[in-house]
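Handing you this structure, nothing more for now.
Left out: one protein chain. Kept in place: all the others.
Which chain is which? They are A and B, in the order written, and residues in each are numbered from 1.
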Amino acid sequence: MSQLQTVQDAFAALTGLGLAITDSEGALLTKPSGREDWLSRLLAEEDGAPRLLQELAGIWKSGRPGSPALDYEIEAGVKLAAVPIPADTGKAGIVWGAFFAEARMSKALQDYEAHSGRQEGSWATLRAELPLLNAGEKHRLLEQLSRFAQTASLLLRQDDGDAAGGKRHQAHLIREAAQLVDKPGFRLMDALRLLKQADRSLGFVGYAHRAEAMRFQIADLVGEQAAGLLGTSFSLGEGFLGQAATTGQPARWTEMERDPRSVFFSRLGIRPHTLYAFPVLLEQSVRGVLFAGTVREETAGEEVYELGQTFASLLGARQVVDMLRDERNKHYIRLTMMMEIARTLTLVEERKRAMFILIDMSVNLFESPYAAVFLRQPSGKAQVVSRGLPQREAEARLRDIVPRYEGFQEDELSADLVTMREREGVRYLECPLVSKGKFLGVFLIGLKRPTDEADARELFLSLAMMGSAALVRIAERERQQGPSVVQLLHRTVKQWNPEAYSHTLEAKELGAAFAKERGLSAEETERIGDACCLAPLEGEIIREWIGDPGLLHVLNEMREIVKAAGEQPVSQADAAFGEASQIVVLALGSAGYAFKAGRHPLGAVSPALRKRFEAFRERRETLELELSLEGPVDVKEPVKSMKELGLSSREQEVLRLVATGRSNREIAETLFISEHTVKNHMTNIFQKLGVTDRSQLIALVYQRGYGQN
Amino acid sequence: MRDELTLRLQLECTLFFEANPYTLESVQGLALRLGRRPDHLETILGRLVELAILERLGEGQRAIYRYIQPAVAADSDLEWARP
Partner (left out) sequence: MNLVSSGIDGFDDILNGGIPRGSTVIVEGAPGTGKTTLGMQFLYNGAVREGEAGLYITFEELPEQLYRDMAAFGWELKRLEKENRLRVLCMSPGLLLEQMTEPGGLFEQLLKEIGCRRVVIDSISLYRYDAGERENLRQTLYGLRTVLRKHRLTSLLLREETEQSGGEPPFENYLFDGVVRLALRPHMGKFRMRTLEVLKMRGRPICEGEHAYRILDEGIHVVPARSMLEDVALLKQSDQVATGIGRLDQLFGGGVPRGTVLLVDTNSKANYKYLVGAIVASHLHQGDKLLAMLSSFNTPGDNERLLALYGISMADKAAARDVWYIEQYDRHYPEAVQPQVLDASCLDNEAYRSWQREKLFPILKEGLEQGRRWFLYYDLNTIFAERGRDYVLKTLPSETAMARSYGMTVMLLCNFSEIGEETSSFLERTSNAVVRTWVDGAYQFAQVTKSPTGKISEPLLVENVAAYPFIRLV
């Protein structure tokens, strides 16, 4: 029993599981090993006996005795793995493995608890500490337990029938082997040497690993008599070893010299007398064959056969651990890579660079023969960045893509939007770029060789998601910085109707100045300016591009005012139209803008407003007049202070210095700002005060009685 | 596992060239800039050349690497519209 305890402890340490072995009634056979905190739950006693185990053992017995590994759900989200110990005769027992939580179930419970605000069950605190396993991982766990159960079964049987002292040697070997495989720098050769020590009659011990799907290769061997085996290989079903590899069952053969199947050995000049083969299984497939044999008609003891199976189990366990570790590393590295890409993408400020990253990363990650990003521009054009696609082909792809994404409406990317397609025999993955309900374009990558499709899809989707987010962010930033739609549209006016353009420009300034004087809000003032700019454009274009309903309203009213003026010469339409719209019409008319159909539209404007506007214009003209060298000064309106003229305090400061005759550079130095900034201030001041040069400005300042305030 | 590490370095290299597209460097120079060992970089740069992300000029220790920018189709040429 101490052997079983040793192996169990080693196994627990190796796998990080909590382990306990009971008989079929639930009575402990060994001292449980592994994580204390889990085991204490399992072993909680009632009336001097572990109640839970007995209870579960009872359930077990009522089920099918030959059933494979099982998992019990002790409570919502908490499971316990259990595996029967196979027994031909004697005691059947049960190996109890660690508690764990299933990833899917746990997620559902969390959601539920978050929603209901309470925790379910007394195991809730434990549940938080349990490892979360997905289906594959759970399967692997149960397999590990099964393997251990097999070893346990062997050891239990030995315990049964045996009293001999030679067994101590064997127990020692098993303990050694368990320690060996537990070491990080484990070498297979050490395990082979250890096995060879089990019986002096063993001439050789070796290991054949699965090199290809159908072939096994012997790369590790101890025993000079069989040195020729090194480097040889056999296929599934070939010879004794191939047979064991096929069945997955341990086997032994004696007096095999004349057996025709021994040709594999005899042609190398090796003539084994006895041969043992122990397949090493991993996830139900044979990963390798541990084998041992005698030569010169010697026969090894029975214990070699059992010991070999234990060794094979341990090797299998080791491989499981290695595989898990590799996978963890792989996931870790992949995660850090994706984090790195994500980090870079969140910092990128240029659209082109973001596209470069998407393309180059996919070429790296998938060894894609080609990759391309197709973006839909607000202008209706397409921007295409690609690697490995000739220009013509890229254009062909674009033509292929556009109709497929017509009317596309998804808020965010999801796995089902990734599609696998094929073109000229090359498979490729395609995915739209979508974020926050905005369709940006399409991302596609060619796939080189048979790739793990699920894996590739997942990575590709992550890339596309990160890319979408980055592109949306960049687009939003550009929108904030770049020229507005109004400015862009206004520029188009300049191209096809320069005369109208200059009129609208003047009207914009006039309208805004008047609106300001009337005390309209900054927003309304801006809207008036915008409406003046957009006046020459067709309603259809405007409806398509302008999102601001306030501006649309002003533009619509403007048209109605023009129309109304044609129908009824003088209207009492004071309240009929908004003031902003009326100002737009006044400003445009005053700037000499030619309304469609040649109508003079002022008829529909409120006479009171019209009068005020005319007074406003007169004042401006007077001002302009007196700014030149000639002309009598005759200001009818009371002068306004600079503040009332809408100058910022900085602008007033600049103006004060200008008035004392200083140059821009001097002002820059006095105020500790750049000359460029001074120029900006000057431009603003010119605009606000309606002057076009410095001397006009200075004259205005003095005429307005600057000295007094 | 070694593959994954290689890939990580590969990405690091690619991102470096993307950020500094007009870099002309030898393995030694790049090792210095990336803080990596020249012998590690050698294979990685080789892979990037195979993937046509980088271009190699010259041979051996004196070889210089530079970034091949992805093709950018002038957006004035292409319409996002049904043919």
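One rule holds for everything that comes next: a contact is a pair of C-beta atoms (placed from the backbone, for glycine too) under 8 Å apart; a residue touches a chain by one contact, two chains touch by 3 or more.
Keep in mind the model is a prediction, meaning the values are calculated, not measured.
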item	value
Touch with the omitted chain, as defined above, among A:419, A:484 or A:674	A:674
Footprint left on chain A by the chain that the document does not show	350, 629-633, 658-663, 665-666, 669, 674-677, 693-695, 698-699, 701-702, 707
Missing-partner contacts on chain B, residue numbers	19-26, 28-29, 32-33, 57, 62, 64
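FYI, only the chains that are shown with their structure count from here on.
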item	value
Computed distance of Cα centres, chain B from chain A, in Å	24
Complex interface listing, chain A residues touching chain B	326, 329-330, 333-334, 336-337, 340-341, 344, 352-353, 355-357, 359-361, 363-365, 367, 374, 376-377, 379-389, 391, 394-395, 398-399, 402-403, 406
Residues of chain B defined as touching chain A within the complex	1, 4-5, 7-8, 10-12, 14-15, 18, 48, 51-53, 69-73, 75-76, 78-83
